[in-house]
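Here the complex is missing a single protein chain, while all its other protein chains stay put.
To keep things simple, chains are lettered A and B as they appear, and every chain counts its residues starting from 1.
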Amino acid sequence: MFETLLFGMLAGIAIGCALGVVFHRNPVHCALLLVGVLISVAGIFILLHAQFVAALQVIVYAGAIMVLFLFVVMLLNIKGETPLLTPGAAKFFGFLFALIVFVELIWTAVQPSPEGQGMPDAAPLPADFGSPAALGRVLYTVWLYPFEITSILLLVAVVGAVVLAKRKFF
Amino acid sequence: MDLATLIEAVVKVHVVLGFVLLGVPLIVWMERKVLGHMQDRIGPQRVGPYGLLQTIADGIKLFMKEDILPTQADKVVYFLAPGIAVVTALAAMTVIPFGDTVTLFGREIPLRITDVNIAILFLLGATSMGVYGIVLGGWASNSKYPLLGGLRSSAQMISYELAQGISLIGVIMITGSLSLSEIGRQQEKLWFIVPQFFAFVIYVVCSVAETNRAPFDLAEAETELVAGFHTEFSSMKFALYFLAEYANMMVVSGVAITCFLGAWHGPLLPGPLWFLIKLTCFLFFYIWLRATFPRLRYDQLMAFGWKVLLPASLLNLAATAIVLTVMG
Partner (left out) sequence: MAPTVPLVWYQILAAVLFTIGVVGVLVRRSALVIFMSIELMLNAVNLSFVAFSRQHASMDGHIFVFFVMAVAAAEVAIGLAIIVAIFRNKETASVDDVHLLKG
């Protein structure tokens, strides 16, 4: 009961903030609302016993990536543009396409699972599910190579960002 | 959850928050007194004995002042920003243990508000949210000096957060736990400042930068930026920023004590008292720093963070890992 209530609240905040991100004029407000989405999704992660991922979400996403966003918005002093949305047919087709995507996703979500009728019952959780130790154990054994490749990716991103910021293009 | 647990939680929250809120005026008084003596002055002495009530008087004055709202300010964010600053500081306070357990009325009560098993991550999360209070305050005032202060602090806090987090990992590796009370418990014999001395130094430097204190107070450098991000804030909003800064000092000192300086352990005296003594010494150290060092230039600050502290913390991490592996 309590869990359902909490889920409803967090989901409501997330959806409300997400709508704000897309339809608010001021980019700083958009960024703040996105932080709201990230934090409520982090709350939902905790409901799903994923404490470590939730902490990562707050520290990395909300704490670092979004501050970077805010930094750029403030540095460039970007104002909301008029008109807010792409004019003409592009807008119509944009909404239409989004609607199609939505229907498709919902349709897939409510499909009965292939193994049998309805959703399979949730499997029982091991005691340390979602803890940093459990994640680390999987990450550094099964997923070791992807992990190492990710570090190279991040290095490339750092170098790329520095090059883009330093050189004069165009 | 039974009634007793609820009462226990409520009482603990009130005690800790009351301690923080009453502690802040005392720290401010201490700061002014110590700074005064270090600069060959006496410091406040008119209100109350030794000027002890000076900060209370200042607080009441701030209450009474007109709350000015800049005409071009972004109203919602302007109201929100000081609140974020305070809330994140107080939230971080909840996971810091100030003692082991005591038995009261036949119940074993752990001396901390909550004991989550990812306390350090919670703490890093709360402090990284604290950046928003300052950045948004600077932006929402819609004025150039606060904006510059906000920009500076956002870059500064992101940069120093990295080295700060990495310096704590050494301790986590030794204890094998992310829970602050577990880390505290394991220091009964040996304080972690001994095996992790470099990490301690890095942590302390970073925490000064994280709290925007001198010599890293570039966000509010009054010689260049009037008062930095809180230039346009008056009355209680200013007081909230003040409160947040000092509460943050208590948080970072509390973490330093818990992770490196033996938490609540000490001879003879009870745990919470030892914690308090260490906290006071640490805060004194902060004030001492402020009285001693001139402010850094901004490029020096960034270069120091990225080129000295970050590599140093990584080296410390690697060294710790190697030593731990070799020793098994």
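The definition used in the following text is that contacts are C-beta pairs under 8 Å (C-beta built on N, C-alpha and C of every residue); 3 or more make two chains touch, one makes a residue touch a chain.
Given the structure is predicted, the values throughout are model-derived calculations rather than measurements.
Novice: What are the shown chains in contact with the chain that isn't displayed?
Specialist: A
Novice: In the complete complex, which positions of chain A touch the hidden chain?
Specialist: Residues touching the hidden chain, for chain A, are 1, 3-4, 7, 11, 14-15, 18-19, 21-22, 27, 30-31, 34, 37-38, 41, 44-45, 47-50, 52-53, 56-57, 60-61, 64-65, 68-69, 72-73, 75-76, 78, 80-81, 83-86, 90-91, 93-95, 97-99, 101-102, 105-106, 109-110, 119-126, 129-130, 134-135, 138-139, 142-143, 146, 150, 153-154, 156-158, 160-161, 164-165, 169-170.
The rule is short, and it goes like this: only the chains that are shown with their structure count from here on.
Novice: Could you grab the centroid distance between chain A and chain B? Build each centroid from C-alpha atoms only and quote it in angstrom.
Specialist: Chain A and chain B have C-alpha centres separated by 29 Å.
Novice: Using the touch definition from the top, list the residues of chain B that touch chain A in their complex.
Specialist: It comes out as residues 74, 76-77, 116-118, 121-122, 124-125, 128-129, 131-132, 135-136, 138-139, 147, 150-151, 154-155, 157-158, 161, 178.
Novice: Of all residues in chain A, which touch chain B in the complex?
Specialist: 26, 28-29, 32, 35, 51-52, 55-56, 58-59, 62-64, 67-68, 70-71, 74-75, 131-132
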